[in-house]
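Everything on this sheet refers to the single structure shown next.
Omission of a single protein chain aside, the complex is shown with its protein chains in their original locations.
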Amino acid sequence: MSRLTFDVAHMLAGSLVLVSFLQLYQDRLYALLNIYAVHALVLALSVAWQAYAQDAPHLYVTAAIALVFKAIIIPIALHRIIVRLGIHREIEKVVGVGPAMLIGMGLVALAMVVMLRVTAEADPLAREDLAFALSVVLLGLLMMVTRRNAVSQVVGFMSLENGLVLAATGAKGMPLVVEISVAFSILIAFIVIGIFLFRIRERFDTVDLQVLDSYRGERR
Amino acid sequence: MALITDLFVQGGQMLIVLLLAPLLTGFVRATKARMMRRRGPPLVQPYRDLVRLMRKEVVLADSASWLFRVIPYLIFAATWVAASLVPTFRTGLLFSWSADLIAIAALLGSARFFLALAGLDVGTSFGGIGSSREVMIASLAEPAMIMIVFTLALLAGSTQLSTIAELMVAPGVGLRVSLGLALIALIMVALAENARIPVDNPATHLELTMVHEAMVLEYSGRHLALIELSTFLKLLLYVSLIACIFAPWGVAEQGATSAALAVGIVAYVGKLAGGGLLLAVFETSIAKMRVFRVPEFLGAALMLGLLATLLLFVSRSL
Partner (left out) sequence: MTVVILVCAACWLVLAGTAVAIGRSPAGSTIIYGGSLLLAVVSLVVGTIHLLGHAAPAAVTLPLGLPWIGAHFRLDALSAFFIVVVDLGAVTASLFAIGYGRHEQAPLRVLPFYPAFLAGMNVVVLADDAFSFLVAWEFMSLSSWALVLAHHQVPDNIRAGYVYIVMASFGTLALLLAFGLLAGPDGGYAFADIRASHPSAAVAALALCLALLGAGSKAGLVPLHVWLPLAHPAAPSHVSALMSGVMTKVAVYGFVRIVFDLLGEPAWWWSMVVLTLAGLTCVLGVLYALMQHDLKRLLAYHTVENIGIIFIGLGLGLAFKAYGMAWAAALALTAALLHVFNHSLFKSLLFFGAGAVLTATGERDMEHLGGLIHRMPQTAFTFLIGCAAISALPPLNGFVSEWLTFQAILVSPQLPSWGLKFLVPAVGALLALSATLAAACFVKAFGVTFLGRARTPAAMAAQETDRFSLAAMFLLAALCLAAGILPGLFIDALAGVVQTLAGERMPVQSGVEWLSIVPIAQSRSSYNGLLVFLFMVISGVLAAFAIHRLASDRLRRAPAWDCGYPDASPATQYTASSFAQPIRRVFGSAVFRAREQVTMPPPGDTGPARLHVVLHDPVWEGLYLPLAAGISFTAERLNGLQFLTIRQFLSLVFAALVILLLVLALWP
């Protein structure tokens, strides 16, 4: 593989870390969803490039799933849901942006130390890519831990999963990546549905669709 | 003979940056106006502004001191020296070894130091607002700049801007994550230092939104002309810096022929135009941040710079 291939893969992995930091920086919900869409887009590009570089066509499928589901469908759906349910547009933070950035830096350093020590005999660029992937996972967890808004926690979880997908594609030879991606996406869908059900239950004290029907505005 | 050519090139550089600086600002303003569907001022309006200001009488506040009158010259001198040392159309400037990138950043820092003092000199509250906000912005922008300098120096093995520029021109660098992070951080720092949106509005005269304009509020006449020229020069410096490091194509080497020099000048003007266009598009598409969001913005730039440096420190051992 040529130098340029390595460099582009490396650059895309680094961009994913950068977009994770950008997610930590946001304080408005719509902006966060847009940044998450960018996150998924960068992941799709990265996986597609790996598919080209490793000559593994099944990774194109993973890239397509990431692009369609995570970059387009889920952000649009969440956008509509936020409008519909009137969820708070501003993200309340437990830890402010500055300290969160500092902790994020520390987590990236930790990920690098761990990964570079564990994979001592591997190819140098693969090691750095794995370190970046672990950083994305840790930053996703940080987001879940330091934000109070439920939607931002969902976004954090999904970006964590993106990091796992990046790790899986970077380290060659994980044929179940496609299946795992689909499974995770379905899990996310269930979580999101769960949020709705909670809201509905909170609002109407029931999730019985028959009873809910009577609250509909127009009469048949 | 080579010495005379080098001297000529250095002098030419100093003259070119001085002449092109108002044009760049005029271009940015005209482009912004067009994007907002206005006719906008002509491209040469900044030159006319400077001439008009120089012809006017200076109105000096009663409480202003001798320092107030000297500061515009100090700021101009520091900024012009710094701008002369950034390679524009040719690397290997004659006096490039006398001040490296850290010294250039420190020269701009001293210009800012004196400007903040000027804000405090007359003893009004507007000047105080400008100075206090400016030093807050600087307290994060300058460390970010130094982290970027570290990243570039670790890659190039030297803090000399000529060496860094030559490294970037050479094909061996490739795409590196640290360079990408450094580019983004440098753009953020450049926006903050030049008082552009989203950090500060260069066209406003409202106290709530101004930082740079508040410090120079009491200046008039030829003093204001010098300060405006320094501001134009600073914008040119940052655009040239980004162009020289991250878009080094077309820059002539040391000892090049006059044809290569001409190509270098044309390429440089093209890069300035491109940078101005991008700046205008960016400023039109984003809103100004509230003041206490700026530290978070610049803190992010500092973190990016630190991350880029850390990556380089760590990857040396691989």
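Going in written order, the chains are labelled A and B, and every chain counts its residues from 1.
We adopt the following convention: a contact is a pair of C-beta atoms (placed from the backbone, for glycine too) under 8 Å apart; a residue touches a chain by one contact, two chains touch by 3 or more.
Here the structure is a predicted model, which means the values were calculated and not measured.
Here one chain is not drawn; of B:138, B:245, B:279 or B:300, the residue touching it is B:138. Listed by residue number, the positions of subunit B touching the unshown chain are 54-67, 73-74, 76-78, 80-81, 84, 95, 97-100, 102-103, 106-107, 109-110, 113, 116-117, 119-129, 131-133, 135-136, 138-140, 142-143, 146-147, 150, 153-154, 157-160, 163, 205, 207, 217-218, 221-222, 225-226, 291-292, 295, 302, 305-306, 309-310, 312-314, 316-317. Within the entire complex, the positions of subunit A that touch the omitted partner chain are 98-99, 109, 113.
We adopt the following convention: only the chains that are shown with their structure count from here on.
Here the CA centre of subunit A is 37 Å from the CA centre of subunit B.
Residues of subunit B that touch subunit A in their complex: 174-177, 180-181, 184, 295-296, 299-300, 303-304, 306-307, 310-311, 314-315, 318.
Subunit A meets subunit B in the complex at residues 3-4, 7-8, 10-11, 13-15, 17-18, 21, 25, 97-98, 101-102, 104-105, 108-109, 112, 116, 124, 127-128.
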